[in-house]
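Left out: one protein chain. Kept in place: all the others.
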Amino acid sequence: MLITRKIEFSASHACRNPSLSDRENSEIFGTASNPHGHGHNYSVEVTLAGDPDPVTGMVMDLKELKDILNREIVEPFDHRFLNHEVSPFDRVIPTAENVAIEIWRRIEPALAGQLHNVRVWETPDLYVDYSGDAA
Amino acid sequence: MLITRKIEFSASHACRNPSLSDRENSEIFGTASNPHGHGHNYSVEVTLAGDPDPVTGMVMDLKELKDILNREIVEPFDHRFLNHEVSPFDRVIPTAENVAIEIWRRIEPALAGQLHNVRVWETPDLYVDYSGDAA
Amino acid sequence: MLITRKIEFSASHACRNPSLSDRENSEIFGTASNPHGHGHNYSVEVTLAGDPDPVTGMVMDLKELKDILNREIVEPFDHRFLNHEVSPFDRVIPTAENVAIEIWRRIEPALAGQLHNVRVWETPDLYVDYSGDAA
Amino acid sequence: MLITRKIEFSASHACRNPSLSDRENSEIFGTASNPHGHGHNYSVEVTLAGDPDPVTGMVMDLKELKDILNREIVEPFDHRFLNHEVSPFDRVIPTAENVAIEIWRRIEPALAGQLHNVRVWETPDLYVDYSGDAA
Amino acid sequence: MLITRKIEFSASHACRNPSLSDRENSEIFGTASNPHGHGHNYSVEVTLAGDPDPVTGMVMDLKELKDILNREIVEPFDHRFLNHEVSPFDRVIPTAENVAIEIWRRIEPALAGQLHNVRVWETPDLYVDYSGDAA
Partner (left out) sequence: MLITRKIEFSASHACRNPSLSDRENSEIFGTASNPHGHGHNYSVEVTLAGDPDPVTGMVMDLKELKDILNREIVEPFDHRFLNHEVSPFDRVIPTAENVAIEIWRRIEPALAGQLHNVRVWETPDLYVDYSGDAA
């Protein structure tokens, strides 16, 4: 059984690889490579797997989940320029893909083996899913 | 191939275990344990698996599916206080998890082995997925 | 210029007039008259009118607005059975219309003549607008 | 890792099998069998699987993906009557199921083994998922 | 006070003036002039004005409103090719503007002076509002 909680934060990012030239970045990322950055209302869906507890009927305590997501995602990411203010995006390009991987890395320790998937919506037309590294 | 139909109903519920004290219920469920109940516009996505029929191009007759969902879900759940009026929620806590399991149990017999997943949205920020008990 | 902030709460209500018989309530309100109540994820859009402040560029301090809406609407209404737990709905039928009027009445004193409209969505298909009593 | 891009087109279709009588079509498809057709704002979610490129941080170049989806789906399907103007829907009933299969067939060659799923929303209450034919 | 109810129907239309040439229609309406038609999931918001009834707390009986909207809009428009099957769209171009005017014309007699506005969404990005002819 899966349970999914959605949270939102507003941040800015620039899609550019510092080891490439401006022209190369522009060819790869288009206007998203603008070094001043641009922003999104990010929406994140965190999915946990488990069986409902027989006493509570819940896969996980939702208040505790909310606290974890606020502490690990909303507080450090919201109202930030990801490339300049949120590690490791000074050296990892904050594409939607890499944002999802980083969110997984940050919340997985607190979720005791229940974390199943992280979905990151960058715009209403684009989202990525990351469910951990099987490698 | 999968086909998913969404339906909605409005109901109220209280998240509390009758075998626990008021204080214990409040610690576990917070304000959701209020015995007067509170409510949601529930949205349910029912997913069937199958191959399109060569004559109709459809995985299942959508009119028949709609009739089943109305008869088994909308009519018994809509405009009801789940804990008091919909079995087995007098003794099973109607968390989103348990609502999904009960919906699966009710519609599975009519769906001839095609039922693949039941998703229940309790609010726009919280949903659960149940795809049957593998145990 | 208008600025609108949306908030949400989950509550249950019953649409019935205590001075009418069960049969009359059922004829007027249908299944919504069920005395056990049913519920909704209410969404409320509060609209203020004003000119942006030359120093802040804002019609109103959004943090202060959020505090007012939480204190006057979310805290008293969320996770409640309106008819039994929120005044005046023990004697005023909590239709969407009356919920909007009551929200206006509660927040108007704190909004210093800027309150312009209250929109209450009871379901994604039904909403009401109240902009004060001109009478 | 999965990345999903959503696109939209507006088209009309009729759900009818030309080898059946009008009465048989009406029994199977109801008003959707009307030979004049009716229409939808179709929404299509195309999901690719892969690992982020170490240089770009992207599973696929999003500008290239957008070009493929415009060329293969939006341009041929948008503002068309599918049964009369888009092959093979002169002989294949354009149910949501068959539209998804046809979209898969059209874009799969350009997506180099990364195509993972095609979801087609016919209305906000009905969608199908197709992830290729395992047979 | 205003109350708004939303309904939906799926229909196809062609935006073309029969008194113009194909080339002129194409210049004005682009691909929307395709005589085979294309389609939309139309969403219609009907707004009524009034005061809540002191006995029922409602501006209008919602069950009666739903019956009127189904009889006057959904039944005649749903699953139809507007230009060929719904009067007066054989001679009036069924742009969103003209669809809204026609819906107003059809429902106004049953709504006893309470009809305030008709909003027609043709796509999620385009809608029109009509509130009657002041001329």
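Letters A, B, C, D and E mark the chains in the order given here, with residues in each chain numbered from 1 onward.
In this text, a contact is a pair of C-beta atoms (placed from the backbone, for glycine too) under 8 Å apart; a residue touches a chain by one contact, two chains touch by 3 or more.
The shown structure was predicted, so the numbers you read here are calculated from the model rather than taken from an experiment.
Peer 1: Which displayed chains make contact with the chain that has been left out?
Peer 2: In the entire complex, chains touched by the missing one are A, C, E.
Peer 1: Which one, A:10, A:70 or A:87, makes contact with the chain that was left out?
Peer 2: A:10
Peer 1: Given that one chain is not shown, which residue among E:55, E:112 or E:126 touches it?
Peer 2: E:126
Peer 1: From the list E:2, E:15 or E:107, pick the residue that touches the absent chain.
Peer 2: E:15
Peer 1: Which residue, A:32, A:49 or A:110, contacts the hidden chain when the whole complex is considered?
Peer 2: A:32
Peer 1: Across the whole complex, list the residues on subunit A that are touched by the chain not included here.
Peer 2: 8, 10-13, 30-32, 34, 36-41, 78-81, 84-85, 123-124
Peer 1: What residue numbers in subunit E mark contact with the hidden partner chain?
Peer 2: Listed in rising order, the touching residues are 15, 17, 20, 28-30, 92-98, 100-101, 124-130.
Peer 1: What residues on subunit C make contact with the chain left out of this view?
Peer 2: 1-7, 52, 55-59, 61-63
By our rule, only the chains that are shown with their structure count from here on.
Peer 1: How many angstrom lie between the centres of subunit C and subunit D, each centre taken as the mean Cα position?
Peer 2: 41
Peer 1: Could you list the positions in subunit D whose residues touch two or more of the other chains?
Peer 2: Correct list: 30, 124.
Peer 1: Could you run through all the chain pairs that touch each other?
Peer 2: Once each pair is checked, the touching ones are A-B, A-D, B-C, B-D, C-E, D-E.
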